[in-house]
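Here the complex is missing a single protein chain, while all its other protein chains stay put.
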Amino acid sequence: MSTAQKPARRDGYVYFPGCALSANGIAYDESLRTLYRLLGLGLRELEDWNCCGATAYMSIDEGSAFLLSARNLSIAHRMGAEEVLAPCSACYLVLRKTQDYVAHHPSVRRKVTESLERAGLGPLNTVRVRHPLEVLYNDVGVARIQSLTTRKWRGGRIACYYGCQVVRPYDEVDKPYNPMRMDELMQAVGAPTTDYSLKTKCCGGSLTGTTAEVGLRLNYILLKEAARKGAQAIVTICPLCQFNLDVYQKEIARQSGERFDMPVLFFTQVLGWALGGEPRELGLHRSLAGQSLIQRWFAAKEEVEAYV
Amino acid sequence: MSEAGGPVRIGVYVCHCGTNIAAVVGCGEVADYARSLAQVAVSREYKYLCSEPGQELIRQDIRDHGLNRIVVASCSPHLHEHTFRAAVEKSGLNPFFMHMVNIREHNSWVHEDRAKATAKANDMVRAAVRRVALQQSLSRGRVEINPGVLVVGGGIAGIHAAMTLANAGKKVHLVERQPSIGGHMAMFDKTFPTLDCAACILTPKMSSVKAHPNITLWSNAEVTGVAGYVGNFDVKVTRWPRYIDEDLCTGCLQCVEACVYKEARFPDGFNMGLSKRKPIYLPFPQAVPQVPVIDPETCIQFKTGKCKKTCVAACADRQAIDFQQKEKIEQIRVGAIVIATGFQPFDASRVPYYGYGVYPNVYTSLEVERLVNASGPTGGDVVLRDGRRPKSVGVIHCVGSRDVDSNRWCSRVCCMYSLKLAHLLKEHTDAEIFNFYIDMRTPGKGFEEFYQKLLNEGVHFIRGRVAEVTDWALDPTEEDKLVLRVEDTLLGTVRRIPVDMVVLSVGLEPHADAGEVRRLFNISCASEGFFLERHPKLAPVNTFTDGIFLAGCCQGPKDIPDTVAQAGAAAAEALALIDAGAVETEPNTAHVIEESCSGCRTCVPMCPYNAIVFDAAAGRARIEQVLCKGCGTCVAACPSAAIGQHLFEDAEIFEEIEGVLANV
Partner (left out) sequence: MLAMIRRKMKFQREADPVWADQISQQPGIDRIWSCVQCGTCSGTCPLSIYMDFTPRRVVALVREGFRGDALGCQTIWLCASCYSCTAHCPQNVHITDLMYRLKREAIQYRMFPKRFPIPVLAREFFRLVQRHGRNSEVWLVVRMALKSNPFALLSMAKYGFGLLRTGRLSLRQDRIQRTKELQRELSAPQEEPQ
């Protein structure tokens, strides 16, 4: 939509990892950094970043949630960035929503401006919030990713799972209905994708932890439909989706009595591997589900012979 | 008529318009204020000035107080300028000594603060008082009316309007863009609520149009130029080539039979692409005129120039096929125009969550009309795109309607045609049918009874807007089905309903090129793009352009009975205009001030109505008063300030500006 073609920043993208990417979603962080290195793009971590506010925070105090995001945006601005990269869906949405509400609701704008000044964080500014999927698609481009591919895909068919908060309610990263950008990137590196009707359905977020019977059921449906459509792996752009589908997969299989052996990967892991990254620096060893498939698909020893 | 010599004596009248104005503007205060202004002899407030006693009040004052200028502060001149001019004229004063101030639309309807609104009304009245003192006596022109009528669009609205006018003895030109008249109605199977066959009731009317001595039918043609004014419209019609001479063709269709394509291979538009046609084809069996058309996009002769031309051989000595045919321009003059350009169905692929174009068994309602039709692509046998016969069908109402992301309005006909399609599908397939609606709207004669009939036929009615049509399956009963996920709002619970076929009841919207048509005829559109009637209640078929009338769905969604009624009304309005023989024209025209004109001709090309001619002998420009529409373009363009405009003279406008700003 509004994502104009822009050349890669010479001083690199300012990167906001967020809490998830420094803990359970660390493989997303590792693979993103590796991929950026392979693409020759700089990545500067946002200095002293704080929690984005996220869903849970919004439920307690919306005003403070906007302030948390405002601090991050303000620091990014101080680092000379016009754009900040937020790979986690929750972080992306809260930052993006903060910008929207600051721009369109005077009461929010007033409060954010006052609070930033009180903390000595400087005036309110407009730093554009971006998601790596959209950056790779628009700034780098499918053709360039394809041309930089050095490894032949040996894995199975993939279901691309976009989840909720990156495609809704804002439509800058991809279309809210049947998004295709991740599919196109996967196809560019040779990975076949399935027609996955659930690609923007919700994984339930933290419900797996709080109301397990509900959260696990949602993830069961996601896994089952991916398998039904012939997918052997799910590739996602969100640390929470990855966590739910990966970590709870064994428990879902146990409760449903069905067998699942479905790797759940970050799209940056697949792209990073295709561009020549090493399995360990892409965090491929950190997946719990489908580890035997992962080791077969991304085995280091076959790399050279496969390509030569 | 009085030329109003002597000192200026102004009467000011402030209307309450019930509470429309008085609730916000202090009308008494405004009247009091006006009384204090120079040259104002009388100032009054009144509850409804447009009423007969209100008008009489003004007339009485003119007689009793010798008033020679009148200011009425009330509603929009659109509504009542005519009323008050007539009232003033009746008392012997020139009607153009009356000036109206709009303190309703421009004031009370848009403001809340009483003090500020009243102060603004004072300013507006003061400006009018200062302007009206300078206004001059003017007289209206008179033009003869040409008795011919142009009807644009050959759907049921255009057909009915044309027939009514022709039967009244008027010469009618009916212009239709498609190769055949008939419009959407010709595509329908049955019509609600009586279930009579659309073709059976429409095609006799279509034939009558062709046979009528007073109707000239041009199909495959478009209006490409409109000039002139009420009573005298000069219309340019472009007749696009169909590559078959209508006068020579006998409609035997041997050319179609003989085409080098033995099998029909190209999507048939009339059957919504559900069947195939050849490059040379008759749009549908009952087409009027019964003349085939050649599609140059698919015809081999047009694409390569190397066809065996078996069609030409089959036509033999009739020699009706003409590959060289070019478009033909027809120029006609008519007194009135009826616009009946219809609608386009909402494009269902704009709502991606219903899977149109993704899942083959998702159909639009118009496709289903053809599918159940005995002369449709399958002869009325409901076979789906994947070869199945449906055992269950979901009919989704309001597709593309009542939705801020597509069209906000209710399309009015979808509830009823969805009921009809449910009935027809049940009749043809005995499938289990689910209708999904937000609100069931059946407010026509026999409509609610039809709903009752469907309820008793065992059709399921689920109150809820379907959230999505999808192919993901939770269990074997959903495998290979289209699954509808919907809240049954009457049960208050979410349901998943697997079906074989989905029907999307698409809404009605203005044609994609309605904006261009609007500009061509110089009429107005409402915000959603339908053509705007002059008054929603009291002038529903008139436009803001005199002599141009509206009929059918180009003015807003409506069903066939309403369309026919409106077409009849448009024809009656056109007849009333024509039979009057002549119309008066407003005097707000531009005029050249001869002594100032330098003859530079700057104005000549600026006029959108070609009303300015250059008088070479006198070396000056001249404005034809009957052609001038009073737009003011030339007045502003003249570098010598040599063009004035009646009712909008520089002095009047400057005085008005001075007046409104006097307290600033």
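First chain written, first letter: the chains are A and B, and each begins at residue 1.
The definition used in the following text is that contacts are C-beta pairs under 8 Å (C-beta built on N, C-alpha and C of every residue); 3 or more make two chains touch, one makes a residue touch a chain.
Please read these numbers as outputs of a predicted model, since none were measured by experiment.
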| item | value |
| --- | --- |
| Of B:313, B:494, B:600 or B:618, the residue in touch with the unshown chain | B:494 |
| Touch criterion as defined above, residue of A:32, A:124, A:145 or A:164 at the omitted chain | A:164 |
| Touching the absent chain when the full complex is considered, from A:125, A:187 or A:206 | A:206 |
| Contact footprint on chain A, counting only the chain that is left out | 19, 22-27, 48-51, 53-64, 67-68, 70-71, 93, 101, 104-105, 107-108, 111, 114-116, 118-121, 163-165, 168-169, 176, 200-202, 204-207, 209-212, 214, 218, 247-248, 251, 285-288 |
| Missing-partner contacts on chain B, residue numbers | 353, 398, 402-405, 438-439, 463-468, 485-489, 492-494 |
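Here is the rule we use: only the chains that are shown with their structure count from here on.
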| item | value |
| --- | --- |
| Intercentroid distance (Cα basis), chain B paired with chain A, Å | 50 |
| Interface residues, chain B side, partner chain A - complex | 352-353, 358, 470-474 |
| Footprint of chain B on chain A - complex, ascending | 175, 177-178, 197-198, 221, 225, 228 |
